[in-house]
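Please see the structure below; I have some questions.
For this depiction, one protein chain was excluded, whereas all remaining protein chains were kept in their positions.
Then we have subunit A:
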Amino acid sequence: MSNPEGRDWSAVVDDGVTKSNEPVSSAVADAEAATRRHEPHEPPRTTLPEKLYEKRAFVHNKRIDGPFRRFKWFVMLVTLAIYYGTPWIRWDRGPYSPDQAVLVDLANRRFYMFGIEIWPHEFYFVAGLLIMAGIGLFLVTSAVGRAWCGYACPQTVWTDVFQHVDRFVDGDRNARMRLDAAPWTWGKVLRRAFKWSIYLVIGFWTGGAWIMYFADAPTLVHDFWRGEAAPVAYITVAVLTLTTVTLGGFMREQVCIYMCPWPRIQTAMLDEKSLIVTYKDWRGEPRGSVKKAAKNPDQFGDCIDCTQCVQVCPTGIDIREGPQIGCITCALCIDACDRVMKDIGRPRGLIDYATLEDCEREAAGGEPRPAWKALLRPRTMVYFGIWAGIGLALLFALGVRSHTDLTVAPDRNPPFMLMSDGSVRNSYTLKLRNMESRPRRMEIAVVGLPGAVMWTDTVGRDQAAETQTVTVAADQVRSVRAYVAVPTGASSQEFSFRLRSLDEKGEIDTVTTRFDAPGEE
């Protein structure tokens, strides 16, 4: 964690105030100044911390550009585009189903995802996807550390958005810190009000996009602004607006460090073969300014203690203290450090993606290994295997699933019924599921019960026969009460109901159940 206890950032801050909006290359000069006042290795403090609680030091991260920052931009734009845009994609499913590509239809208990339609009894698909997401997180973490946290986690993405808003309204790091420290004037009040109203708009838009997944988006927008949408829509938007602004606008890295359970698990998921953002201390230490290093070659490492890596960090940590819980592996410090190294003419990669094993090897004078090699190792292979296996199993299940389904619930109270003509009747509740977006005729037949006839609650006993035909509405389950009668002398035995769709597919589902008769068991 960025515990400023032992480190006096004010030196850097003071310095920055005099030269606001400086380009990164001025960091070299910065560092010169910083080094003058700030010894890299202070003697350990001997006084004990008396505070139980600590005031939060707000993180004002500095703008940076570089390959990782550009990748972060890319991921941010893609994820946001997916989040905000998906509900607006249309998907023609015929006249009986909604035409929204991704829709969680809670009222009708359907989940639509492009060509796939999930029914409640198929929730294992969703469970499978959740398991894949979990194992995917293991896979990513074991391979590249907290990269999910650094790029794709919603908390990170929205924090990033809000930090850009800060930058847009208040300027870059130094200007923001100056404004934070400044007394409340009308100018500051207005500026803050402006900034927070942008926060609110973003939060509102975020909550608004969320509810689009649960109803037809264009209709919902229309109803929403006319005040005709369901109360739950307004409540959801209000709650999500509030949480987005609170968590993304104000809590930010506090969520990643104190609230999120993942960094706790992450420490168990990482090992010495995982690619993580590391500071190569054997190369950087001891820290010294360019001037000092020029005077005393071989005495100082590559790190000039310019603290650019700290200033750009969105969680405000110092990566040079080693791998730590607050590091979300976003690699912005790599961008910053590489730029400084370029400016002072030293090789890049003082802070870099590397495994702890590589670090040891390099420290011992070994050859650096290309980063991608770290990805291919048994542990990631096993995770990938499990992950891909579940994915293939889900795809297979999706491919072979039937669009008709029959469930049979025999009446158990009473189990059988003696009729006045001496025949024995059993009653069943059949559920006929038509999972296609068109009405379908289906035939129910009694199979394996000699002499049996059946009728349903809709046709009546006078039309009793071996088979009955019913129509099931598009995308619906139809509950049919079926009566099966066997002439005098029936005995308890097993038999089957066979459901057959009367269309070109002729899908068949057979369910075995029991016929009960008196005098048995």
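As a convention for this text, contacts are C-beta pairs under 8 Å (C-beta built on N, C-alpha and C of every residue); 3 or more make two chains touch, one makes a residue touch a chain; residues count from 1.
Please note the rule applied: contacts and distances are computed from a predicted model.
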Could you tell me which of "Carbohydrate ABC transporter permease", "Protein translocase subunit SecD", "Cbb3-type cytochrome c oxidase subunit" or "(Fe-S)-binding protein" is the UniProt name of the chain missing from the displayed complex?
"Cbb3-type cytochrome c oxidase subunit"
The one of A:347, A:422 or A:451 in touch with the missing chain is A:422
Residue ranges of subunit A at the interface with the undisplayed chain:
1, 3, 5-6, 42, 44-46, 48-49, 51-56, 254, 258, 321, 411-414, 417-422, 425, 427, 457-458, 460-461, 481, 483, 488
